[in-house]
Every structure is written in structure tokens, then in C-alpha cells.
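Read the structure below first, then the notes.
Of the protein chains in this complex, one is absent; all others appear in place.
By letter and in written order, the chains are A and B; residue numbering begins at 1 in each of them.
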Amino acid sequence: MLETIALVQESNPLVHNITNVVVTNFTANGLLALGASPVMAYAPEEVGEMAGIAGALVLNIGTLTSEVIEAMIIAGKAANEKGTPVILDPVGAGATGFRTEMAQKILKEVNVTVLRGNVAEIANVAGENWTIKGVDAGEAEGDVTELAKKAASKFGCTVAITGKVDVIASKNGTNLVKNGDPLLTKVTGTGCLLSSVIGAFTAVENDTLLAVTAAVASYGIAAERAAKIAGDKGPGSFQIAFLDELSKLSPEDETYAKIEKI
Amino acid sequence: MLETIALVQESNPLVHNITNVVVTNFTANGLLALGASPVMAYAPEEVGEMAGIAGALVLNIGTLTSEVIEAMIIAGKAANEKGTPVILDPVGAGATGFRTEMAQKILKEVNVTVLRGNVAEIANVAGENWTIKGVDAGEAEGDVTELAKKAASKFGCTVAITGKVDVIASKNGTNLVKNGDPLLTKVTGTGCLLSSVIGAFTAVENDTLLAVTAAVASYGIAAERAAKIAGDKGPGSFQIAFLDELSKLSPEDETYAKIEKI
Partner (left out) sequence: MLETIALVQESNPLVHNITNVVVTNFTANGLLALGASPVMAYAPEEVGEMAGIAGALVLNIGTLTSEVIEAMIIAGKAANEKGTPVILDPVGAGATGFRTEMAQKILKEVNVTVLRGNVAEIANVAGENWTIKGVDAGEAEGDVTELAKKAASKFGCTVAITGKVDVIASKNGTNLVKNGDPLLTKVTGTGCLLSSVIGAFTAVENDTLLAVTAAVASYGIAAERAAKIAGDKGPGSFQIAFLDELSKLSPEDETYAKIEKI
């Protein structure tokens, strides 16, 4: 499954990101490390043209404004016309009504290929009341899987809910990925970058469930290695080691992937 | 005094930053390292709601525009209604008339809890003619203390003027902090991040003078350790070590704090 990594490294897909101002640099560096070609473009005058030449379009509402949402919709429609995959990361959906509405607006006007977020974000976008139901990981896992399936069905797209265990649900099946490291939660934008990495993988692999699963597993493997390198130094060192390890992924890492089809 | 660190680490206060585009990533990573939860939100449609759920609001005019200033005022008023502390960092006040005016406009329309800047910024915001009065550190220190007290009285808030020696003045007293390292001046956004760290501390401690003093001292202690780790490698290595050290602060660092009540 991780042969997709080699496809990214060989074809250097152009990933067009309309993302938040917090993670632009980390996103670009992560995509470069991976072997993809990042571009950021926000102006309504050019987003359609840029999305049209990209291999994937990533929409991230982390620091949304009305103007940027309009640009996202123009870009999304241009991507749809070309059959280019569109990834939506509804950062902070639920934190404010505006975020939830804008994420839903994008899903209504653009044919989204992959929706990726944490459990609260996906629940809010899908209009599900999500409350943490206790500490039993197994139970919560089941809930998250059900939510992912429901959202995938509702929006007609692949849904990735990432957390301690990552769930990827699509009409073609559901996968769990158990790679990763808690230090990912101590660096800003690791979820955002993952959405862009998913963009790079979907740009080179038409089987979206496979592409997203491979992206999520590869990302987790790089994090595991970075955590070993950083040791107890801290999150600054982990961030740098993580960028380093993203540049060293290979299809042979398949052996470290913890993927379960369910 | 540094027990406030443990409160931050335990309660992970949400710090809403409306800040400049240069330091967003560093600010978010610094707050995460510290144990706080950063959020950035700029859209007028949501800043009020976001500020209303945050533990502190940080306004930083480093790359201000008229639109962002309007958003800051909406957010500031929402924070005021809830009694949420508001930190203002008047980056570059005095460099252009627009910055000085906008900083003063915020101070007029929003009830600011803490004003933090370097000596030139605070002097410009307070309408004081500040000129460096010679190289006698002792003398300059006295001047800075007077300026901090004047500004605190004028704006009815706590004022932190940071530099070689940091001065924190409020109606409840004035503290000097002598922690820190000159390498802080070789990394962009270390002042901006400090304002956000002050936000995190005021979110968990009602005694503002104590909270700001603890924040400034902790920050300086982390810088001192990072400088030791980076050695003569340079500012890139220092920046990473500094993020690492922010994640390791503890109330037991009290012993390294160089705080003087005056």
C-alpha cells in the first residue's frame, strides 16, 4: 500500500493549498520533504487557474475569512471541473458557528473528495452531537468509526477522522490506522499538514481509500521515528526531526504500517 | 510565584490570538509547548464568539490592517463583557503614525488588562518622548520603571516593558525581572510569543501582577536554558531549544527566578 510514497517522490505532484496563516510554512516544508510541490494561492483572480494545474487542492479553514471562503469555492469548482481531488480540513468547526457554517457551505458547493478532521470537527460538520462518552478507548473507537461512516455516507466522500486511532471511511470500505505519536499534538499544524499530505497522495493514486490510508500510515510512521530521535528533548526538536523523517519515507516502510481493514 | 506554570499545564487555557502573520506559527508552537491551547481567529463574523470562549485574548498589531483592527475591537469588547483578560502588544508603535494611532484606538475602545512592549513602543503609545539617554544601564533602568508606572497609571492596566531588564508595573506594585538571554533578540517573535504566554498565565491567575511577573520570569528561565543548549551554534538552534525548554518549565524553577519587588 505504501508504494504510493514512491509515486509522490517520482512525480512531485503540485498541491495547491488554500490554508490558514498559522501553518503555511510548516505545510510547505512538509510537502517539500515528502517530495511534493506545494503552492499557496488565495486571490480570487488566480485560484481557479492554479487549482486547474494542480494535482490536488487542499482547503483549510483554520483562519478563514469570508473572502478566503469565496476563493476556496472558486478553486474547488475549478478542481471539480478537471476531476482534481479536493481535500477539506474543517479546522475548528464547532468552535464558532461561522466555522461550522462555512465548512458546510464548502461541502454544499464543492464536490469534496476527502474530509479530514478530528472527531469534534467532523461531528460538528456532520451535524452530529458529539460528546466524549467515557474513557473506554474501545467504545470510543467504535463511536468514531460509526461517525466516520455516517459522514462518508452523508457527504458522499472519503472521511478521515484522526486521533489516537485514525479511521478512514469510504463507500469502498473502512480502515483503521494505529501509527503515530502523541508528540504530534504538541506541534501546531500537524493535522493541517496531514490534510495536505493526503492531497499529495490522492494526486498520484486514484483509489482514494488506499491513498488516504497510505498517507495517514506513512505520516504516523514518520512521527514514530521523529519521536525516537527527539527523545525527551521536546516538541521543538520533534518538529524538526519530523520534517527530516518525512523526507525518508519509502515503500519499504509498509512493514511498519499498522493498518486494519474493518 | 511560579506555581502558575502548573496551573497552565493542568488547565490548558485557550488563548485566542489576533496576531501578525510573521509569528503565528511560533506563537502557536510556543503556547502548545507551554501547555496552553492556542487558537487564531480573525474574521469579524467569529472573533466575538471565539474571544467569548477563550481564557485570554491577545491582540498584536505587528502586521495590522484596518480590517484586523476592527476585528480586534469586536473581540476585545466580547472579552471585556466576559471579564476575560486582554493583552495588547503594540508592535512597532512609533515606527509609523498608523501603528501608534491604532494601538491608542484599541486602548480607548477596549479595556486592556496587560500592555506589553519594548520601551520605545510603550513610550510611543503613552505619548511620551523617549530617547535613549546614554549607556548607563542603571539610569536607563530607572527611566524605564518610571515610564512603566506612568503608562500603567494612564491606561489603568498592568504594563510590562521588556528588554535587558523587564519591568512590570501595576497599581498593586512594580516588579523587575532579570531573567533572559540576548539570543531572544535574534529570533523573530520572541516578544510576541511572550505576550501570548502572558495571556496564558493571566487566564489561570487572577492576580495580574503576579501572573505577568511569573510569565516573564518563566520565559526568561527557558531562554537561559535554551542558550546553554544551543551554545555557539546560532539562532536557529536556539529557537528550537527554546521551544523544547518551554515544555519543561515547572513550579520548581522558582529558584532560578530573578524577581525584585520595588
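Note that a contact is a pair of C-beta atoms (placed from the backbone, for glycine too) under 8 Å apart; a residue touches a chain by one contact, two chains touch by 3 or more.
If you're wondering where the values come from, they're calculated on a predicted model, not measured in any experiment.
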Out of A:98, A:201, A:219 or A:242, which touches the unshown chain?
A:242
Which residue of B:12, B:63 or B:153 touches the chain not shown here
B:63
In the full complex, which of B:4, B:162 or B:237 touches the chain missing from this view?
B:237
Where does chain A touch the missing chain, residue by residue?
21, 24-25, 28-29, 32-33, 38-43, 45-46, 49-50, 53, 239-248
Chain B, residues in touch with the chain not shown (by the definition above)
20-26, 62-66, 92, 95-99, 185-189, 233-237, 239-240
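Everything below uses one rule, namely that only the chains that are shown with their structure count from here on.
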On a C-alpha centroid basis, what's the spacing between chain A and chain B, in Å?
33
